[in-house]
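Every protein chain except one is present and positioned as in the full complex.
Here is chain A:
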Amino acid sequence: MDLDIALILTQDGITTGAVYALLAIALVLVFAVTRVIFIPQGEYVAYGALTMAMLQQGKVPGTLWLLVAMGAFAALLDGIRVMRGGARSGLAASLGWTVAYPLALAALLYAMPATQSIIVQAALTLAILVPLGPLMYRLAYQPVAEGSVLVLLIVSVAIHVSMVGLGLLFFGAEGSRTPAFSDAQFSVGALAISGQQVWVVVASAALIVGLWLFFDRSLYGKALRATAINRNGARLMGFSPVFAGKLTFVLAAFIGVLSGILIAPLTTIYYDTGFLIGLKGFVAAIIGGLASYPIAAAGALLVGVLESFSSFWASAYKEVFVFTLIIPVLVWRSLTSHHIEEDE
């Protein structure tokens, strides 16, 4: 291997690493606020990429009907709650999101001409998929929100397998690759940098900065951080943990879908690709101890680079290499942690 190849591999690694970094940050966030180990994160990536691909083919994606169905189900649960004497306040707003919004979006998709600019397609993809996040929290996690980490984890795994099955139903077994956002090519020395790679890295960096501003400057961001530190304390200060959960899932879904849109032009995405991508985010999140955002992001870059180098040397074993990376991390964490804690 010469220096040029090393540089090219590093460049590839950083591009994928940037996406893993986004996912790792989302995973740490979801775990900190809700104690959910969010295995379905990767499915949002796959759904994002494949929904975008279907829109580009001029088809109405099946994920739209998933949104309509989940919204209707949430509305049904709200209705039952009100029938049983629950508070009516907020029902109208909630019905707006669960019923009116999905139907309006469906009407819009059917009314619109099939060909749209790539930005409109990306916006539509986000509009369809991001609301799935809070709906998923409402339907699957909220009823067991006080359960143990283990129960929440099994729920996550259950959602993951359902979403993979639905992905097969919606998108079929064929993979898709979308056209790049830009055809620009830059060359720096021996490196040829594609416009898409620039897009991925810049968008990831922008999103990370945006998240930092959100958590550091905005009231909601601070409230989420407070919930992550002390759920009951945040609740006593009037910040609902249910709202915190939904908001977190909005962010996680947004990050997942955006990652999917960004990498769709770089690699072929299949209905079940998301799992491995999400797990690589997890490897990074574990490097950060499921607690540290910057270490998780740095870990993600390491995962990306390791993956790209190992696919050069021994491509058949690249997954083995990446997942073995967590072993030294776990050893280190095992050696530095001594006390026995109760798992909640």
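Methods note: contacts are C-beta pairs under 8 Å (C-beta built on N, C-alpha and C of every residue); 3 or more make two chains touch, one makes a residue touch a chain; residues count from 1.
Here is the rule we go by: contacts and distances are computed from a predicted model.
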item	value
UniProt protein name of the chain not shown, from "Spore coat protein JC", "Branched-chain amino acid ABC transporter ATP-binding protein/permease", "Ion-translocating oxidoreductase complex subunit D" or "SigE family RNA polymerase sigma factor"	"Branched-chain amino acid ABC transporter ATP-binding protein/permease"
Of A:Val161, A:Ala184 or A:Met237, the one touching the omitted chain in the full complex	A:Val161
Among A:Ile37, A:Ala203 or A:Ala228, the residue in touch with the chain that has been omitted	A:Ile37
Sole residue of A:Ala140, A:Leu211, A:Leu224 or A:Ile277 that reaches the chain not shown, by the stated touch rule	A:Ala140
Touch list for chain A against the chain that is not drawn	37, 139-140, 143-144, 147-151, 153-155, 157-166, 168-169, 172-173, 276, 279, 282-283, 286, 290, 316-317, 319-320, 323-324, 326-327, 330-331, 333-334, 337-338, 340-343
